[in-house]
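I am attaching a structure below and will ask some questions about it afterwards.
The other protein chains are all here in position, but one chain of the complex has been omitted.
Labels run A, B, C, D, E, F and G following the written order; every chain starts at residue 1.
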Amino acid sequence: MDVLILMGSDSDADVMSAAGAALNEFGLTWEMTVASAHRSPARVLRLIGDAHDRGVKVFIVGAGAAAHLAGVVAAHTSRPVVGVPIDATALKGVDALLSTVQMPPGVPVATVAIGKPGATNAGVLAAQMIALADPQVARRLVDYKASLEAKVEAAAARLASRKLDR
Amino acid sequence: MDVLILMGSDSDADVMSAAGAALNEFGLTWEMTVASAHRSPARVLRLIGDAHDRGVKVFIVGAGAAAHLAGVVAAHTSRPVVGVPIDATALKGVDALLSTVQMPPGVPVATVAIGKPGATNAGVLAAQMIALADPQVARRLVDYKASLEAKVEAAAARLASRKLDR
Amino acid sequence: MDVLILMGSDSDADVMSAAGAALNEFGLTWEMTVASAHRSPARVLRLIGDAHDRGVKVFIVGAGAAAHLAGVVAAHTSRPVVGVPIDATALKGVDALLSTVQMPPGVPVATVAIGKPGATNAGVLAAQMIALADPQVARRLVDYKASLEAKVEAAAARLASRKLDR
Amino acid sequence: MDVLILMGSDSDADVMSAAGAALNEFGLTWEMTVASAHRSPARVLRLIGDAHDRGVKVFIVGAGAAAHLAGVVAAHTSRPVVGVPIDATALKGVDALLSTVQMPPGVPVATVAIGKPGATNAGVLAAQMIALADPQVARRLVDYKASLEAKVEAAAARLASRKLDR
Amino acid sequence: MDVLILMGSDSDADVMSAAGAALNEFGLTWEMTVASAHRSPARVLRLIGDAHDRGVKVFIVGAGAAAHLAGVVAAHTSRPVVGVPIDATALKGVDALLSTVQMPPGVPVATVAIGKPGATNAGVLAAQMIALADPQVARRLVDYKASLEAKVEAAAARLASRKLDR
Amino acid sequence: MDVLILMGSDSDADVMSAAGAALNEFGLTWEMTVASAHRSPARVLRLIGDAHDRGVKVFIVGAGAAAHLAGVVAAHTSRPVVGVPIDATALKGVDALLSTVQMPPGVPVATVAIGKPGATNAGVLAAQMIALADPQVARRLVDYKASLEAKVEAAAARLASRKLDR
Amino acid sequence: MDVLILMGSDSDADVMSAAGAALNEFGLTWEMTVASAHRSPARVLRLIGDAHDRGVKVFIVGAGAAAHLAGVVAAHTSRPVVGVPIDATALKGVDALLSTVQMPPGVPVATVAIGKPGATNAGVLAAQMIALADPQVARRLVDYKASLEAKVEAAAARLASRKLDR
Partner (left out) sequence: MDVLILMGSDSDADVMSAAGAALNEFGLTWEMTVASAHRSPARVLRLIGDAHDRGVKVFIVGAGAAAHLAGVVAAHTSRPVVGVPIDATALKGVDALLSTVQMPPGVPVATVAIGKPGATNAGVLAAQMIALADPQVARRLVDYKASLEAKVEAAAARLASRKLDR
């Protein structure tokens, strides 16, 4: 398993599955499960330990509200931890963003955008990290970058053919 | 020991000592130390365990930035946890406030105001909790409330005697 | 009656009933009513007085907008007051959060998260306070913590069995 | 006495004295004192009652943090209440602004700008209200408006004569 | 006509009609129209001039976005101007609130809450101002305050009879 | 072609077509396409180069999230660049606004309001710039200003004829 | 005169003189004076009229707090108006930014960054607009862009020669 995807609640699964979809693009293996920094701290530690045993390279962690989960994982591993703030409260993800990104010196969380765009980017970022030691993933990242450009060209073509409602 | 005061960094000590000063007003015993949810998670658990063994009734926890410490303590105890958000970053304590107050259902942190006023109130709130089982503390809280009123009267007298610069 | 639940408007009842539901888990007795710091201040004082006479241990207070109700209750009691900010305006509860948490030194309000998660936690926090003098409630809190962990395990199992839409 | 100026703490006096200075421009009488909605609620009610007895026409109320004082005054009077949010915490007056302005329907607080500019405007606004029944104050307001324009002209002249550091 | 209600766009009419409804409770006369500080500045001045000629006592002004209308009215009258910030953009009324309340010294706008609660309060506040010279309105304000309290009692009764969904 | 309208994603087309509609009012020619500062940077440079070759006078650029596109265009042209922040994330356009407006000294982006009102204004602003060298556009701007005033009068008439729901 | 620089208060002159300095780089003529949308509205109209008579091409307007001045100028001219939000209150320029940028459709203000960087950019943006009809200014803008790049190279050289304190 290359990447373990954790989330604070199963209501985050629709957002976080975008991380898995991105990892699939690079041929990386992953598992996804639920664990709560506050409600099941022992489970979090157990999952981190298992992941270490199985050689997990990167952790991707999504959480909303007082989003401590990514920070707790980062406290217990020296592997990179990518944090996805989730818009799960009245505060629209600002709480999760600040709880995830404002980590104290020594214990980074690589924070990405709020919600689904961030979850996708968490998968891409994990691939970029893993590519440092895996030339095949590195090549796929080059292809992926080209595919982004192609998608923009396709969108431009789509727009050109649209009758815009002015 | 009635109350354990924890803080994420010794730079928080000037703020958090206001909690101790408030506890002194009610004759409560306390100790204060440093522990980091992210840099020394094992120490946090050890301190919580010791505190349980010594019969600590309430935890007061101050932290800045991605302030996870109060939440981590709350994850490992069923005693009340009072959280003091500390203004320690460019974001002026908004990060710490949201990281402390927006806890998920099941694991509350009793959050007070940012900074020194909050630390004072953390001490008062702990006394209010302990007073539920301790009539002497309850009586001191009644006296304390009267003293607040007297201080306002004194401030009013001071203002009346001042030559205001209009 | 162990806990009096107050709210500023009956439109807050759906949120605040989560506090009652949480208190039920710990076998605590409670009543819930409406009172407004601004529109019915005399009623607020009367309710506080009655609550004192009936031995209420903790007040749980929900309010939105310029949420002064918890602070007004705290001004008139030395019992712990738990404040639940409610998302009732265009500002999504930020107004209520700041009006509730930023209390001046001497008069704390134990503030929890905005909305329903906060209301649930208000009930749990009240139970944690009451447990300081009631070993049965303390035991139920230990069970409750275990149940939280079990719910996370159940969510993980549910997620594992789901066909995620990637 | 035309106007009673209240503030939550004597540390607000420098800001709030600007309200008195503005009232002086219109020949209005006023007194200024300290009272806290949270620490001395009985004193607040006593001051409102005295003010009613003495025929006070407008209340001007300054407060910082969870600024409830103006709202509490408005709950107990049908006279206009002008609220001045004060920048007294890490949140730079945002807490006081939202606590003052977001009043529920039925109990308005006429809110002005944060800090000293707001305190000046509280005095002018009180004069505008009183002028509805007092032609002399109305005339002074017309003169005041002219004086504002003259001050802008003077500032323009001052700027024209300055050697700007480019 | 006692009060002129202005708004920046006819899409604000549903919100601002709450101000008229409140004025009706106090037997005050009013008219309501549209004028834009930016798109029809001449119309704004003409309306202010007409209002002065007809003896308007108070202006109530609602506007969203960069809500300048209340400030522009205040620049051209010495009568009290009440500003209602309207939630009309992606920023949920924060833009309108700050544009309305942060007026410079000398030119106050009496700002009330964002949206409909604010519009209601604008009507009540105007009545409070007019009551300084009109004992009948003053008496109606006393009745109004009593009616607010009665409505809270009614809400409490309603809540008591409800089967809450726990 | 007078104006090139760029947007970061074709999902922005409904908002950005308002810019085209505004340009139509002034008889200006424009084209609209998609390009991403991050996903297709080469395409952005190519489009800017083509636009220069074709004598484009003004660029109008809409983008959401970390809205860098307007800034990237401004980095590569000395023609005026108008930036339209788009509400495309949980943060409601605040991210796009700050990413667009807070440009460093030397490389301005003329920023307008978030979303559709801003897109309309982008078209008007481009016309105002082009009118500096084109008297016909200048005349149309005078007519346009008159039409704004007429629309406000029409809205006022519409409001006057409406039965408001109080 | 090419550009008229207006500001709401002479305390803004240090910030706004950066706009003049930038205009100097492009050989443009300008004057700078004080006028307040709220305290001297007649003066504002007079200055706009004079500017039109003298052929002013662009207005640059700086204001803080409820920054209405740029919007008021835009309401009375069809020439481009560049707005500079100024950090003049406890809210650090957020109030001025939103009051300046969130203009309604039809009346744009070309908004730049808060404070001095924004004032510099206001000058550059005005030059970019004027360059649409003035090839000499257009050439100077090309030189200016090159000078920016040279300054970055110089900063890089400076940094390379510095002994950084690690």
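Definition applied: a contact is a pair of C-beta atoms (placed from the backbone, for glycine too) under 8 Å apart; a residue touches a chain by one contact, two chains touch by 3 or more.
As the structure is a computational prediction, the values presented were derived from the model and not from experiment.
K.L.:
Would you list the chains present here that the left-out chain is in contact with?
P.N.:
The chain that is not shown is in contact with A, B, F, G.
K.L.:
Which is it among F:Ser17, F:Thr33 or F:Thr89 that touches the chain not included here?
P.N.:
Touches the omitted chain: F:Thr89.
K.L.:
Of the residues listed, G:Gly8, G:Gly93, G:Pro108 or G:Gly123, which one is in contact with the missing chain?
P.N.:
G:Gly93
K.L.:
Thinking of the whole complex, not just what is shown, which of B:Leu28, B:Ala65, B:Ala110 or B:Val124 touches the missing chain?
P.N.:
In the complete complex, the chain left out is touched by residue B:Ala65.
K.L.:
Which chain B residues touch the hidden chain?
P.N.:
The missing chain touches chain B at positions 9-10, 13-14, 17-18, 20-21, 24, 32-36, 39-40, 42-43, 65-66, 89-92.
K.L.:
Take the complete complex as the reference. Which residues in chain G touch the chain that isn't displayed?
P.N.:
On the chain G side, contact with the omitted chain comes from 87, 92-94, 113-115, 117, 148-149, 151-153, 155-156, 158-160, 162, 164-166.
K.L.:
Which chain F residues would touch the chain omitted from the figure, given the whole complex?
P.N.:
Against the missing chain, chain F presents residues 8-9, 36-39, 41, 65-66, 68, 71-72, 74-76, 89, 91, 94-95, 98-104, 106-107.
The definition used in the following text is that only the chains that are shown with their structure count from here on.
K.L.:
What's the distance between the Cα centroids of chain A and chain E, rounded to whole Å?
P.N.:
Chain centroid spacing, chain A to chain E, equals 47 Å.
K.L.:
Can you pull out the residues of chain F that are in contact with at least two other chains?
P.N.:
If we look for residues of chain F contacting two or more partner chains, we find 18, 92, 113-114, 117, 148.
K.L.:
Which chains touch which?
P.N.:
Applying the touch criterion to every chain pair yields A-B, A-C, A-F, B-C, B-D, C-D, C-E, D-E, D-G, E-F, E-G, F-G.
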